[in-house]
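For this view, one protein chain was removed and the others were kept in their places.
As written, the chain order gives the labels A and B, with residue 1 at the start of each chain.
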Amino acid sequence: MLRTQEYILNFGPQHPATHGVFQVILTLDGERIVKAEPVCGYLHRGIEKLAEARTYTQVIPYTDRMDYLAAMLQNWGYVQAVEKLMGIEVPERAEYLRIISGELSRLTSHVLATGVYALDVGGFTGFLLCFREREKMMDLLEELTGSRMTTSYARIGGVADDVTEGWLDKLDKLMDEMPGYIEEYNGLITGNEIFQARTKFIGKLTPETSINYSLSGPVLRASGVNYDLRKAKPYGIYDRFDFEVPLGTNGDCFDRFYCRVLEMEQSVRIIKQAIEQIKEVDGPIIAKVPKVLKPPKGEVYQEIESSKGIIGYYIVSDGTNKPYRMHVRRPSFINLGYLDEMLRGYLVADVVAILGSIDIVLGEVDC
Amino acid sequence: MLENLFVGTTDWLRSLLGGIGFLPTEIAESIVLVVKLVAVLVFILVNALWLVYMERKVAAFMQARIGPNRVGPWGLLQTTADIGKLISKEIIIPKKADKVVFLLAPVLIFMPPLMVFAVLPIGKNMAALDLNIGVFYLLAIASLSTLFFFMGGWASNNKYSLLGAMRTVAQMVSYELPLVLSLLGVIMIVGSLNLSDIIAAQEHTWLIFTQPIAFLIFFIAAVAETNRCPFDLVEGESEIINGPYTEYGGMGFAMFFLAEYANIMVVCAMATIMFLGGWHAPFGLTFIPSWVWFFIKMYVLIFIVMQFRWTYPRIRVDQLMGFGWKVLVPLSLANIFVTGIGMYIYRAIGW
Partner (left out) sequence: MFGKGLVKGLQITWKEFWAPKLTVEYPDKQHPMPERFHGKFVLDVDKCIACGLCVNACPNRVISLNKQKVGKKQYLTDYKMDIQYCLFCGLCVESCNKGAIHFTQDFNMNQYFYKNIPLVLVRREAPAEPLEEPATGGEEKPKPKPKPKPQAPKEEKVAEPAPPAAESEAAAGKEGQ
């Protein structure tokens, strides 16, 4: 007897478009998705548990390994949590350095997300042209921190190193060039009709669902919810800068993508202002902290706006030099929560488009 | 001298064989034909190798890279080295694959481009076989590849391969139609199915100027026929890994890979013959041999196809079918209609 039947397709864990080792078990009707079951955990390294056996300073390199595309932001969230726990005042220059390196990290992450999204929908050149600029930014990060991706730059109470001679000028020059590059991405990727046909009205998210599912970052803002921690609850010295929070209207893949592109422009603005302001600020780059950190008993939750969304660190201290428990609210993981409903009814090709537009990084999903 | 390099060689060979004396003319002719076909074979293989290298260089140059540069001068021998490596690899047959079909597909995939090239006139008097129904033969053979892609995809017994194979069939069948229909305008104007006649008709005006829409439709459909970006859903490496070739390794993969380039060459050569005046020199620049002109035109088209690939994202499967059936087919039908009316009017006013 002739009949059609649904079948199961293992999308990943070894699939080029899942951005790492992520598996989606798709139930397909032809090419249409009936059900999607995300399976994560292939990159689980137990960072939260590892942190319990490390001193407070030693945890910093591990936070790098979560969202390795914007490592500085992860460091920053962690050290802010510890600083809040211990009540450490961070010197002004250190705050500026954190802003500069943090926004640079955000830029590298967003540039990569833009490029990888182009690759996901099939445009290879957009991918490598984005890599070109990312490379320049990573060269700068490397000069500042010694590492390209896993920077480990933030320290509890400040940052690891001051800028080298002429570094700020190089950064300033790159930031001047950035709008031209972003224009190029817009021409090559955003403005392309095929790209728009692939991404517009795909994977729509309403503001209500976004809030209900606790989504954050560009994914949330693309559906029109104006919530950016840098503006909503300014941490560090973000209140000193003049920038806007780009919002989307439809909450589809295109908006999520375009939000990142617009955010890149804002990051460039912030960095340029910070470069102007840091020249007047002198002083230490790290506060006076004891060599052995023993925060008082208690617990703390601190969240910052990472490139993927809100990253929050919850730390319980028992008064020793090691955290009793650390938990990280990883935006990539939480943003994935709505994936199943988002994918239903779309085609296999849209899986890639939707997954790419959420911009997950598997180090963070699996922690 | 250069102009008649190949024609002269053939004539020399023919007279040499004739000079032997005891050979009947039929046998001498068939020996000449075999030599010609072997030459075509070698030519296509060398060109496919070169095109892989060219694609990699073009891609690299568009992406601020330098591309292959290790093997040979400027990396010229890179593809040769790659093929050498692929040949030396083990042929892995999946346990549940249909062995015969699985192995047959990569062998047969190279057949259509080879057969097509036998009739293509690549210079003045330079068709290996001057068929009367050249266009018909060409279209019939070129659409055979669909079958081999499907064979490979089906026999692999892999869901990704099957998806890719299904996409191939859907895509190639639906783009075959505008491809043929767009050529109909050309055939109507020329009034012959012989490729040499079509070229001869373009001595003064290339058909791209009288049939611009047909050229566009033909070119788009041709890109889709060869599974090139933005219509490369068949491979679609970010969606279905590698489509029908997912389970192939070593030389099986290399055959599919090289066949893709041979196919590109075939469709670009077809476009050159049908619309760009074949081997006719533009602006009276006849001091450059006719076959060089043919290659210049063909390679310009190939470059454009490559640039498409490295510029555009991939179209989605429903959009692809929609574009084919809702845009290209009606447009090519309209083109035939307009061509017919135009021809009627021209004839009525007695041009």
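In this text, contacts are C-beta pairs under 8 Å (C-beta built on N, C-alpha and C of every residue); 3 or more make two chains touch, one makes a residue touch a chain.
What you are looking at is a predicted structure, and each value in this text was computed from that prediction instead of being measured.
Interchain touches from the omitted chain, evaluated on the whole complex, reach A, B. In the complete assembly, the contact with the undisplayed chain comes from A:Q58, out of A:Q14, A:Q58 or A:N212. For the chain left out of this panel, the touching residue among A:V82, A:M178 or A:I194 is A:I194. The missing chain lies against chain A, touching residues 54, 57-62, 64-65, 125, 129, 132, 135, 139, 142-147, 150, 152, 160-161, 164, 184, 187-188, 191-196, 290-292.
Those residues of chain B that touch the chain absent from the view are 58, 60-66, 69, 307-308, 310-312.
Simple rule for what comes next: only the chains that are shown with their structure count from here on.
Chain centres here are Cα averages; for chain A and chain B they lie 45 Å apart. Residue ranges on chain A touching chain B, taken from their complex, read 7, 9, 15-17, 31, 118-126, 128-129, 132, 188-189, 192, 194-195, 197-198, 347-352.
Those residues of chain B that touch chain A in the shared complex are 59, 62-65, 159-160, 163, 229-230, 232-233, 236-241, 309-319.
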